[in-house]
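Every protein chain of the complex appears in place save one, which is left out.
Letters are used for the chains, namely A and B, taken in the order the chains are written, and counting of residues starts over at 1 for each.
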Amino acid sequence: MTAQNGRRRFKHEVIDATPGGEQLTLCLQCGTCGGSCPSGADMDHTPRRIFAMIDADMKDEVLSSNTPWFCVSCYYCSVRCPQEIPITDLMYTLKQMAIREGRYEQRRASDFSETFIGYVESYGRAFEMGLATRYHLFHNPMKMVGMATGMGLSLLQKGRMSLTPERINNIEQLQAILNKAKQLSAGGA
Amino acid sequence: MAEERVGVYICHCGHNIAGTVDVEAVAEWAADLPNVEVSRHYEFMCSSLGQELVEEDIKTLGLTRVVVAACSPHMHERTFRGACERAGLNPYLFEMANIREHASWVHAVDKEGATEKAKALVSAAVHRVVHHTPLETMKVPVEPTTMVVGGGIAGIQAALELADAGYKVIMVEREPSIGGHMAQLDKTFPTLDCSACILTPKMFDVGAHPNITMLTYSEVEAVEGYVGNFVVTVRQKARKVITDKCTGCGTCWEKCPIRVVDDVYEAGLGYRKAIYRPFPQAVPKYPVIDVESCTYYKTGKCRACQMFCPTEAIDFDQQDEVVDYKVGNVILATGYEQFDARRIPEYGYGRLANVFTSLEFERMVNATGPTGGKIMLRDGVTEPESVAIIHCVGSRDRRYNQYCSAVCCMYSLKFAHLVKERTGAEVYNFYMDIRTPAKGYEEFYHRLLEEGVRFVRGRVAKVTDAARGPGEEGKLIIQCEDTLIGKQRRIPVDMVVLSAGMEPRHDAEEIGHLFGISCSVDGFFIERHPKLDPMATMTDGIYVAGVCQGPKDIPATVAQGAGAAARVLGVISQGEVALEPIRAEIDEEHCSGCRICNTMCPYSAIDYIEELQVSRVNPALCKGCGTCVAACPSQVITGAHYSYDQVMAQIDGILIDVNRPVTAEAEVAAD
Partner (left out) sequence: MTANANGSYAYYPGCSLTKNAAAYDVSSRVIARALGFELNELTDWNCCGASEYFSLNQLPAYALVARNLALTASEGAKQVVAPCSLCYVNLYKTDKYMGDHADLNEKVNAALAAGKLAYRAGDVKVRHLLDVVVNDVGFDNVAAAVKKPLYNLRVAPYYGCLIVRPRTGFDDVEYPTTMDHLMEVLGATVVDFPLKAECCGGHMTQISDDVALELIRRLLHNATEYEADAIVTVCPMCQLNLDAYQDQVNRRFGTRFKMPILYFTQVMGLAFGMEPKAVAIGKEIVDARPALAKVTAEPPVQPKKKRRDKSALPMPSTEREG
């Protein structure tokens, strides 16, 4: 009985955290999403299967899978789904839940997002150079060497990467907005 | 009015009402409503025992008014009016309160609320019924001729049933020949009998039947009248061929230099001439000139058909004919159109040459079709070594049509069998669910499994010609998730068939409007009752049959066609129909003659009487819709059974505070 209730809760947690998420209850398990997905072949589970697992209350398995992290936000699934389920947005929700619950073991992808956002929150703008160095130093020092000599170097030479971040003027205003939003979303998004 | 004696009957409808509404409490409460003589509750009011209860009370208690609170008046108003009549009470002194659809079903989770609402509805009915006046139905004779609109298998079946029973039928068909979609098919599932072999004799019978007037190349333009007495205006388009002279020899279309793609009968896979007969077994056998394509109508030159016609049957100046027909009933059998597969760009139809629709494929496998029955790629020569059949194209898809088209699983299986039989190619069916719910259908599916047809459970994501590597070059690649494995697959094939679903005719809405019936959200005609009366409609005298009412296969279509004919025969054999006396009446003394109502009436039932300078309602045409009642600036039109008093009393009744004892409420209302 508790498992029964637990299952309902996880599915509804996912639904509640996603604008338009209530469509998820209509999934026909047709596989259009899994068939459309450019990274579908490399995911632990196809999006369709993730939805079946959500329905089966397999919260741990869902949140520790690489599926949402391998989503490239191409929206193919969303526009092709015969039940008009906002699949891409559900993937965003799952990422967010995985981070909150510290579930995603590989950490690599979520760290990329977190590093990226760190710059946005401090400067109001993204900073590719900083992102690349901090993120890769942490995860893949070998890749840093490649960055410095190969592609990164080419970009630098072409003047396509700056060495210092840009900052917006009214960063205080932006931070006030973001803090308020975080506060509101902690109270149940 | 104060001396009326009302009987109130609350129905349990088994658990349907009593499971939610406290019927006992409602009956007890209603007993105190003004004028109520007796208030009872009973398990099934519509049963003969329930009806007898009403009859008994009328006789023994001298009831002058009856209220039954039960289901929708669509279901049983007639039943209880009958009970009243049998007991000698005018049937219009009865009122029905719907406490099922309007209370117990919609408020299933709120028993208290549902009970309160039921009380309010009963109160409304009791307040109203005391203002009812006895009304007399009007009987009119029924014209025994029936019009069948649409000459597909549904219309053919209906027409033959009626004609064989000895009544006249006028069949109106838009295309140059009757036959509909069934004439395009090759084999029919699950028995695989040849479509033409079973259809052609019936088409011939229609053409030759002394009781059937066949109007092909014709369309309905206007409809007037009511059950038993419709007048339908039909435009018979000029064929430009004098049918009395034409022998159907075919010289004209052999000689005609203009060749165009035939989008109707050949589903775009083949050609026809500017003067053409859609297919060899066409009924009638006469050709028509398609004036859009014919060069004579553009340049004034050519006339090849005329010059070669041995019987001088070509008449370029022939004009359309518009004729009125008097008919008692109409059966609409206008069928369906196929979903346009171009609307799903990911499947590449129209862009990728070797993607075909299912109707194109039907024409391809048909011995009389463009390839003479050979299965081949768009180049017209290469036989495919692998074929993919994609189910549910445009069906079960909220982006297009939410419903299941009901026949495509079965015809997809049929196709798979035909491909295997004729080419030995590898065949894949891509499906979400296989739906085979009729006699012999599941067995057919099993036969296909034995034949080695492959089934992949997964809705196809896309069809592409972009090869990722050597194995895919020059092929069409089906990309999907095989959901039973949980993995993405790419399957290269030579040919793709899209099992596109059925859609209502593009003009179904307009045709429905012409005949006074409506379409559901899906666009198919709405039947009177989805289970118990699927052939009748809400408009008396208008029936529906075949796919125009909803997706179905040939066996179900034939059954419905015959069923509709049986319903019509019932009306004809009664000889006359009773018209509802619910009509508008104009108080001519006070009519200002402004004529506003004349134009407002949707049924053109109001005439202006020049000599008296007043308007007058033609009772036979008036449907009692009430439009004129509301429109009259002098407020001199009354709708029988919907008078001002009746409606206001009903509103007073529904606004009663159901939580207070009735007697107190009655006092409040009194002052």
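Here is the rule we go by: a residue touches a chain if its C-beta (ideal position, glycine included) is under 8 Å from a C-beta of that chain, and two chains touch if they have at least 3 such contacts.
All values derive from a computational prediction rather than experimental measurement.
Need the list of shown chains touched by the one chain that isn't shown.
Every shown chain touched by the left-out chain: A, B.
Specify the residue from the set B:Ala353, B:Leu449 or B:Ala630 that touches the hidden chain.
B:Ala353
Decide which residue listed in B:Leu93, B:Leu269, B:Cys305 or B:Ile526 touches the omitted chain of the complex.
Answer from the full complex: B:Leu269 touches the omitted chain.
Thinking of the whole complex, not just what is shown, which of B:Gln51, B:Thr464 or B:Gln560 touches the missing chain?
Once the missing chain is taken into account, the touching residue is B:Thr464.
Sort through B:Arg86, B:Arg378 or B:His529 and give me the one touching the missing partner chain.
B:Arg378
Using the touch definition up top, pick the residue from B:Val231, B:Val261 or B:Ile651 that touches the left-out chain.
Missing-chain contact among the listed residues: B:Val261.
Could I get the residues of chain B that touch the absent chain, sorted low to high?
Residues of chain B in contact with the hidden chain: 261, 263, 268-271, 340, 342-343, 345-346, 349-351, 353, 357, 360, 370-371, 376, 378-381, 462, 464-468, 506.
Using the document's contact rule, name the residues of chain A that touch the chain not shown here.
17-20, 38-39, 42, 68-70, 72-76, 78-79, 86, 88, 92-93, 95-96, 99, 108-110, 112-114, 116-117, 120, 124-126, 128, 135, 150-151, 154-155, 158-162, 166, 168-170, 173-174, 176-182, 184-185, 189
By our rule, only the chains that are shown with their structure count from here on.
Quick check on the complex: what are the chain B residues that touch chain A?
The contact residues of chain B facing chain A are 346, 392, 396-399, 432, 457-462, 479-483, 486-489.
For chain A, which residues are in contact with chain B within the complex?
28-37, 40-41, 45-46, 48-49, 76, 80, 82-84
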